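Let me begin by presenting the structure, written as structure tokens, before commenting on it.
Complex shown without one protein chain; remaining protein chains in place.
So, chain A:
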Amino acid sequence: MLEVEDVVHRYGMVTALSHVSLSAGRGEFLTILGSSGSGKTTMLRVISGLEMPTSVKVLRIGGADVANLPAAKRNCTTVFQNYALFPHMSVVENVAYGLRIRKMNAADALREARRALAMVQLEAKADRRISQLSGGEKQRVALARAVVTQPAILLLDEPLGALDEKLRQDMQIELMELQRSLGMTFVYITHSQEEALTMSDRVVLMSHGRIVQSGGPLDLFDRPESRFAAEFMGYENILPARLIGREGTAGIVEFPGGARTRGVVTVEGLKAGDAVCVALRAERIAPATEGATDALKAEVTNRVYRGKYIDIALATDAGPLRLRSWHGSHVESEDIRRIGWNTNDAVIFAAE
């Protein structure tokens, strides 16, 4: 449905996109994840045609070559971050605008627009002015306006960014259901790993105008391939170490202090002797029982109470670690002497 090959885009001296390629199949929910300045929004604008890239090898939407077409001629629509609703038109006129442009007669356009509004539970507010809507409602109008023209691809630019936590979670579910029922290809931009993991079929992680890693939500969450990916996906503990042995995908590493541990190697081509990093999520570390193999000696240096959980800072043979306890008083009361983790939860990749 979407094929992009080798996009380069520069603003003056700044390279916003550097040889990026990606594709999305029919009905796929593809998320481009990255922090601000990663080039994800530029990527979306290149796809929509609002930005003409410095160079691109292939740019197809629904099989049609659109590399040289202006935005108005491309079979895709955008849900903008700030919604970009037309303030001088009513809600239903906003939604009908794309249909009117496609020369549908006024009565049919309004009827279709009302159907689209019904789909986002807003038919009751069809005749309101845009300024009378709440943020969440504007979001829905923008969504209805974009899908009513039945584009091959719907582009969404951080559409939930301005909504509050609760509404955002509801909208995530709603967006997923909408996408399944329309069978439409969604390309979704966000800086929130939570949104990316919840909704996507596939996630593309971007940084500095390049794709850092792409794959299913689980791959990104549990198998980061670089320090950047691990940090972005919320790994609290990233420790330097040296790879000393391999057994298939498993690797044995030695920390500077001499302690050893096992983990999963996520990148190809690492061999014994290479400098690596070991990444561990704080909540996957647990106090180990006395005498457990592979456990590390640890000493508690600080405790931070955070309501739902407690973050415990530890000094270990592997270096300083953070352990997250969800059991509250249970772990808090006991003095931690040894810690351990599941081999599957320790991820090994090349150090920078």
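Quick note on the criterion: contacts are C-beta pairs under 8 Å (C-beta built on N, C-alpha and C of every residue); 3 or more make two chains touch, one makes a residue touch a chain; residues count from 1.
By our rule, contacts and distances are computed from a predicted model.
A single chain of the complex does not appear, and UniProt lists its protein name as "ABC transporter permease", one of "Response regulator", "ABC transporter permease", "Inactive transglutaminase fused to 7 transmembrane helices" or "ATP synthase subunit b".
Of the options A:Y11, A:F86 or A:W326, the residue whose C-beta touches the omitted chain is A:F86.
Contact with the omitted chain, checked across A:G98, A:G209, A:P224 or A:P287, is made by A:G98. When you scan A:T149, A:Q213, A:N237 or A:T266 for touch with the missing chain, the hit is A:T149. Although one chain is not shown, part of chain A still touches it, namely residues 48-50, 70-73, 77-78, 80, 82, 84-88, 97-98, 101-102, 129, 131, 145-146, 149.
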